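A single protein chain has been removed from this complex, and every other one stays in its place.
Presenting chain A:
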Amino acid sequence: MSELTLTVMRLGFLAVLWLFVIVSIQVIRSDLFGTRVTQRTARRAEGQRQQQQQRPQQQQRQPQGGGGRRARGGGRNAPTKLVVSEGSLTGTTVALQGQTISLGRAHDSTIVLDDDYASSRHARIYPDRDGQWIVEDLGSTNGTYLDRTRLTTPTPIPPGAPIRIGKTVIELRK
């Protein structure tokens, strides 16, 4: 075997070995950056652009996710995620897939509020039969506000309206 071939193979083998290591680290990346906490204020415009790109994928995925009820009445304008826009949890998002989302300081809430003004079971957000999302106050001490009005009955959430619980503000987004 010629010297050249062997040298090429030797270096080639090292390259392939390192390629394996690098590919492995690429696979790990999804774990390292896997938490979905996004800084909202600075990258709002960018985020919206990304949402528009992601929407077709998400719509395909949702029927599998168990949100069959939502698909009927929701249509194109139905919100797909819940975003915390103010308060200590700013940036947290939860995908809306037809499940009930409970908010409060209790540990088993979907979103655990770390907010002095929140009750342990403060409010919940759920879809009704038409796929319209409803927010309901669960008898909290300091109340749940939709825009500026304090909730007394379960109320449908208009698109873009902020829901205020203590210092935390939540919105539904597409």
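By definition in this document, contacts are C-beta pairs under 8 Å (C-beta built on N, C-alpha and C of every residue); 3 or more make two chains touch, one makes a residue touch a chain; residues count from 1.
Operating definition for what follows: contacts and distances are computed from a predicted model.
*Asks:* Can you match the unshown chain of the complex to its UniProt protein name from these: "FtsW/RodA/SpoVE family cell cycle protein", "Fe-S cluster assembly protein SufD", "ABC-type polar-amino-acid transporter" or "ATP-binding cassette domain-containing protein"?
*Replies:* Missing chain, UniProt protein name: "FtsW/RodA/SpoVE family cell cycle protein".
*Asks:* Residue-wise, where is chain A in contact with the chain that is not depicted?
*Replies:* On the side of chain A, residues 1, 5-7, 9-14, 16-18, 20-21, 23-25, 27-28, 30-31, 34-37, 66, 89, 92, 94, 97-100, 107-112, 124, 126-129, 132, 134, 136, 153-156 touch the unshown chain.
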